Each structure stands twice: as structure tokens, then as C-alpha cells.
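And then chain A:
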Amino acid sequence: MNYPSLMLQLAQNALVLLIAPLLLGWTNQCRAWMQNRTGAGVMQPYRNLVKLFHKDAVLAHNASALFRYTPYILLACMWLAAALVPVLATDLPLSPAVDVIALAGIFALARVFISLAAMDIGTAFGTLGARREMLVGFLAEPALLMVLFTASTISGSTSLITIVETLAHKSFVLYPSMVFAAVAFVMVMLAENARIPVDNPSTHLELTMIHEAMILEYSARHLALVEWASALKLLAYSTIGIALFVPWGIAEVGNWGALPLAVALLFLKLALGGAGLAFIEALSAKMRIFRVPEFMGTAFLLAVLGLLTHFLLEAPA
Partner candidate 1 sequence: MEIFWVLGIPLFGGFALAVYGKHRHAPEFNSAVSFCTFTAAAMLTARVITGGPFSAWGEQFFVDAFNVFLVALTAFVGFTTSLFSRPYMRIEQHHGKLSANRLRLYYSMYQLFSFTMLLALLTNNMGILWVAMEAATLTTVLLVSLYRTPASLEAAWKYFILCGVGIAQALFGTILLYFAAEKVLGAGGTALLWTHLNAVKTDIEPTVLSLAFVFLLVGYGTKVGLAPLHNWLPDAHAEGPTPVSAVLSGLLLNVALYAVVRSKVLADGALGTHFAGDLMMGFGLLSVVMAAFFLARQKDVKRMFAYSSIEHMGLMTFAFGMGGPVATFAALLHMTVHSLTKSAIFFAVGHAAQESGTQLMEHIRGLIKTSPTVGWGLALGTLAILGMPPFGVFTSEFMIITTAMHNYPWSMPFLLAALGVAFAAIFGRMQLMVFGETSGRRLPHPPALLPVFAHLALVLLLGLWIPPYLAAWYRQAAALIG
Partner candidate 2 sequence: MFASFGVLPMDVILGVVVFWLVLGMAGLVLQNSRLIARIIFPLGALGSLALAGAALAGLDETSTAILPLGLPDLPFHLRMDALSAFFLLLLGSASIGISVFSAGYFRDMPKASLGPLCLEYHLFLASMALVFLADDAYLFMVAWESMALSSYFLVTTDHDQPEVRRAGFLYLLIAHVGAISILMCFGVMQGGHGDYTFGAMRHAHLTTSWASAVFFLALFGFGAKAGILPLHAWLPEAHPAAPSPVSAMMSGIMLKTAIYGILRITFDLLGMQLWWWGVAALALGLLTALFGVIFAAVQVDMKRLLAYSSIENIGFILTGVGLTIIFHDSHKDALAALALTASLYHALNHAFMKGLLFLGTGSILHATGERHLGKFGGLIRQMPKLALLMLVGALALAGLPPLNGFVSEWLLLQAFLLSPGLPQPYINMLVPIAAAALVLAAALAGYVMVKFYGVIFLGQPRDSSLAKVHDAGLWERAGMLCMVIGCIALGVFPTFVILHLDHVTEMLVHHSLSVSAAKTGWLLLTPIQAERASYGPLVLLLIIAGGGLLIALAVKKLVHGRLRRGPAWDCGFPAQTARMQDTAEGFGQPIRQIFEWYMGVVRQVPTPFDKHPHFHSETHDLLWNIFYAPVKRLNDAIGKQLGKLQHGRIHIYLLYSFLTLLALLAFVR
Partner candidate 3 sequence: MNIPFSGQIINMCAALLLLIAFAMLSQRRILSLINLFALQGLILAASTSVVAYSSHQTHLYYSAALTLVLKAMILPWILHRLIRKLNIKWDVETMFNIPTTMLAGLGLVVFAFNLAAPVSQMAGTITRSTLGIAMASVLLSFLMMITRSKAVPQVVGFLAMENGLFFAATSATYGMPMVVELGIALDVLVAMFILGIFFFQIRTAFDSLDLHHMEKLKED
């Protein structure tokens, strides 16, 4: 790895950390508009973080070390995930350390930790949230992996860089399998980021909450870190989606000239993606918790179908 690519890596690290709340705010704002509300503004997530960081932290009496350290681990995982997805340029020196499977693994790690932390206090809501989160997760993770596998069988590799390079810079081919994959990916993304129709981030009704139920006991800086982590998660998913389905415009190795364009394109794509997400949320209604497995199962099957279609239609003769 050489000096500029290292710089690039650091730059992306900083960038994702900073713009994550922005994406969240933008998505919420779009949703507000579509629901004919004024909305709190794009910058609201930052304000929330600042507010939370200034509050006094309150811990339950029986909170254990696991509960206190989880937010840091969570944020670190999400940061790593978001930072290693090539969205600006494809020579991220650290990216080889984590391929798509490892990426899914990192998401799983974060999920397990937050669920454990949720169970730590031993409140009714905490365990409820943890159970539901794991329920969603154990169906979402395979679905995500199947989506990624479709891409990696196309590109014959599980490393994100190679995938992006194959999809973006090799001769342009239409992959029908990617259609299935895309649909499945969106469903997984909705579920994993606690969006409607699977979860509703802006409610604290016990019937509906999943993600919120888990973090009920967190306050102040810990809560801030958790929130930031989920924002990063949203960003990471969006960037993965970009890298898989609309990779065009990502700078190739050594081609530094393309970088500004790449940045511009990234913001455009994110904006569109956020808007699309908000659109879907605005259209659909929250579903009962036991519809969720069916929803996720559909996503899983779609992804597998995508993979099969690849073997049927696009298998290298």
C-alpha cells in the first residue's frame, strides 16, 4: 500500500463518520416531506448527538461492564464496516482484510453485542427487544449474504474491491440476477436499519419496537454512541448497495483525477437512496412482528432465487 491510498483510507474513515448522521437526517426529512410534515431539518441528528453528549449519563444499578462497553464496540464495528466499503475509490488498503462475508460477520457481531447489552439490565422490554432483534437478524443475515454471494459469483470473488471493479469497470453487462438481489437487499436494508415496515424508530410502543426496545436503558453519551452507530449502519448499508448495484463512477486504482467526480456522485447516490428509502417507508405500514419472519423469508428466498438465476442464465460456460 502506498502513501496516497493510505490518505484515502483515512479520508474515507473521517468522511463516513461525519456524513452518517446527515444521511439519517436527510432520510427522515424526506419522509417528513412526503407525509406533508415540515420535519425537524436535515441537521437534527447532529443536534441530538450534541444534546446527548452533554447530558449526565444514568446507568441502571445492576448494569454490568458489558453494558457500558457495548456502545464503543458497536460504533467501532459500524465505523469499520462503513469505512471499508469502496465508495470513492477502489484502492482502500485495509479493504482486503474484510470481504463481504466478513462484513456480514461484523454486522452480526454488532447485533449480538447490542442484543446482549439489551438483556443485561433484565427489563421486560430489553429481552423482548433482543429476542426480536435476533429474530430479524437470523433471517436478515443469510439474505444479505445471499445478495452478496450473487455479486461475488458474478465477479468470482468475495472481496468488495474486485466486485466493484468487475461490475463498474469491466464491460457493461446486464445481470438479471442482480434484480432479484436488489429487491432482496432493499428488504434486508429496511429490516436491518429498523425502518418501517419492519420497525418504527420513532415510537416507543411495546408492540412495535424492536431496536428502540433494546436501547431503552441507554442514556446520554452511551445513547449518543448507539444512535451514531445506527446512523453509520444505515450509511454502510447504503454504500454497500451503491457498491453492488450502482458502482459506476467509483474511481479506479491510481486514477486520482476521478476522485472529485466520485465524491459528487456518492453524495448524489446517497441522496437518491435516502429519498427512495423514505419513499418506501412513507408508502408502507408497520407490520405485525410475526409477519416479519415471512417478510425476511421472502427476502431470503428472493436472494437465493437471484443466485439460482445467475447459475441458470449467466453461468460461465
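Candidate entries met the following condition: all candidates are chains of the complex that A comes from, given by their letters.
Simple rule for what comes next: a residue touches a chain if its C-beta (ideal position, glycine included) is under 8 Å from a C-beta of that chain, and two chains touch if they have at least 3 such contacts; residues count from 1.
What you are looking at is a predicted structure, and each value in this text was computed from that prediction instead of being measured.
*Asks:* Going by the C-beta definition already given, which one of 1, 2 or 3 is in contact with chain A within this complex?
*Replies:* The touching one is 2.
*Asks:* Mind pulling up the chain A residues that touch candidate 2 in the complex?
*Replies:* Listed in rising order, the residues of chain A that touch candidate 2 are 53-54, 56-66, 69, 72-73, 75-77, 79-80, 94, 96-99, 101-102, 105-106, 108-109, 111-112, 115-116, 119-128, 130-132, 134-135, 137-139, 141-142, 145-146, 149, 152-153, 156-159, 161-162, 204, 206, 216-217, 219, 221, 225, 290, 293, 300, 303-304, 307-308, 311, 315-316.
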